[in-house]
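Sharing a structure here in structure tokens format.
The other protein chains are all here in position, but one chain of the complex has been omitted.
Up next is subunit A:
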Amino acid sequence: MSGFRILVGCKRVIDYAVKVRVKPDKTGVVTEGVKHSMNPFDEIAVEEAVRMKEKKLASEIIAVSCGPQQCQETLRTALAMGVDRAIHVITEPKEYESMQPIHVSKILSKIATEEKADLVIVGKQAIDDDCNQTGQMTASLLDWPQATFASKIEKSNGDLSVMREIDGGLETIKVKVPAVLTSDLRLNEPRYATLPNIMKAKKKPLVTKKPSDYGVDITPRQEIVSVEDPPVRQAGQKVESVEELVTKLKEAGLV
């Protein structure tokens, strides 16, 4: 039985450890000269695909990233982790600022059809916009089943058995392939790319395409009105007893 063809989405975001600063004109955050890396949840998605290939469940893994020229670094990391080839859908930096999950999911679904993918795995959300939409929208556009917030993926008789992390606890569902999966934090621990693999990755195929190659229009559909720092946390008050707490609550008009 031949393995799955897996498409993995990798977004280039500001590194998780960087302290984000809002631009003085309040139109966004400072990205110039700031360290960027692959979205951590996408790293987990790539790792899952690579593990499936190692277990011979998958036959080919293709990584996709949409954005400016620097996205190729993100794709090189994916290639170094074990992905077979990469597709870079290039956009102007200005266009990238207004790019939304709706645009990305249209592109991903077109690529999935073209590449005859069996699985599309993406991170559950990006740590910069926290949209949590791309996976779900892609599934809808492809009319494929989706298993989101996956913390465990297992093969069961040609279908997939996926354990999901939901508010109430853990839920296990069965999905038929082809399907879209989104990875949650506890799905796996991504590997660190070794230098030899990074060197080898330079020889793996990476093609550059444009959104128009897939017939996708990336004109912005939203306008960012303003970006501000979150409000400074007010200092709390310590109380000595339950009675005092009740009095204070009554004073504040909350009880």
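Operating definition for what follows: a residue touches a chain if its C-beta (ideal position, glycine included) is under 8 Å from a C-beta of that chain, and two chains touch if they have at least 3 such contacts; residues count from 1.
In this section, contacts and distances are computed from a predicted model.
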**OP:** Report the protein name recorded by UniProt for the chain absent from the figure; options are "LYR motif-containing protein 5A", "Kynurenine--oxoglutarate transaminase 3", "V-type proton ATPase subunit E 1" or "Phosphatidylinositol glycan anchor biosynthesis, class U".
**Re:** "LYR motif-containing protein 5A"
**OP:** Could you tell me which of A:P24, A:P196 or A:G253 touches the chain that is not displayed?
**Re:** A:P196
Original post:
Taking the full complex into account, what residues of subunit A touch the chain not shown?
Top reply: 16-17, 40, 127, 185, 189-190, 192, 194-196, 198
